[in-house]
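Every protein chain but one is kept in place in this view of the complex.
On to chain A.
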Amino acid sequence: MKKSRAIYMMIAPYFLIFFTFTVLPVILSVLVSFTNFNMLEFPEWVGWRNYAQLFVRDDVFLIAVKNTLIFAAITGPVSYIACFVLAWIINELPPKIRAVATLVFYAPALSGNAFIVWTLLFSSDSYGYVNAFLLKWHLTMEPILWLKDPKYIMTIIIIVQLWLSLGTSFLAFIAGLQSMDKTLYEAGAIDGIRNRWQELWFITLPSMRPMLMFGAVIQITASFAVAEVAVTLAGFPSVQYAGHTIVTHLMDYGSIRFEMGYASSIATVMFAMMLGTNLLVRKMLSKVGE
């Protein structure tokens, strides 16, 4: 009994703050999604109307869902695997080089909104670096409107998002690899581990499972929440909504039109999509190292 009191004392400060500033707002937001709320008048209960409108009448939302799913399906797995592979390679480097390499690969995440560099590269006139290069080598006859042409917008956002995505999970993987119990490798060698791949599959990955789970959740959240890059590069709204995502749709209704009920229902739909993906990935990760 005394022991469990100590436990509750230890978790109390965190969960008090967590419930007040995270759980409560989320619950309220889900409730608001069933209302019509303009922030001035008291919310009016409308039941499932917001959701019905979202899926039946709102064509732009369906474009946003399609774009978001494409983003998530490409950037999610690619960056997740890249995070692990890079962390794994870097971890075997000598300490000093390892520190420099970690900094270099983490640089895009560290440098705030420096991804503006990319607007310079993909600038639409002949002064943009990519266009200048293509013209110089006579690969195109005239400059391409990279960020204004619906044909290219998605691809460019995906590239930039991938470049930016070595963030939280990358560092968590590095920390995970560094805190691994090194005697496990010794034991593995005795038990007949013959090459690096066996070592990776039978020792490293299973003992990293908690961090792999962490990385998966963070990466799924990040890949569904693409917005900032899309807005900075392609503008808001983008040409023919080519770079429109669920989050930019949410921003449209939440921060511009102030239709909080509708915005909340968009957030709830996205939450449900992430949750589904997470359960799927969780199932896949439980098979690692078997």
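Definition applied: contacts are C-beta pairs under 8 Å (C-beta built on N, C-alpha and C of every residue); 3 or more make two chains touch, one makes a residue touch a chain; residues count from 1.
Going forward, contacts and distances are computed from a predicted model.
Comparing "Cysteine-rich domain-containing protein", "Extracellular solute-binding protein", "Sarcosine oxidase subunit beta" or "ABC transporter permease" against the UniProt entry of the hidden chain yields the protein name "ABC transporter permease".
Considering A:Val65, A:Cys83, A:Val130 or A:Ala172, the position touching the chain not shown turns out to be A:Ala172 (whole complex). Residue A:Thr20 is the one among A:Thr20, A:Thr140, A:Thr155 or A:Gln240 that touches the chain missing from this view.
Contact with the omitted chain, checked across A:Ile153, A:Ala234, A:Met260 or A:Val281, is made by A:Met260.
In the full complex, chain A touches the hidden chain at residues 3-4, 6-8, 10-11, 13-18, 20-26, 28-29, 32, 39, 86, 89-90, 92, 95, 98-99, 101-108, 110-112, 114-115, 117, 120, 127, 129, 132, 163, 166, 168, 171-172, 174-176, 178-183, 185-186, 189, 193-196, 199, 207, 210-211, 213-214, 217-218, 220-221, 224-225, 247, 250-251, 254-255, 260, 263-264, 267, 270-271, 274-275, 278.
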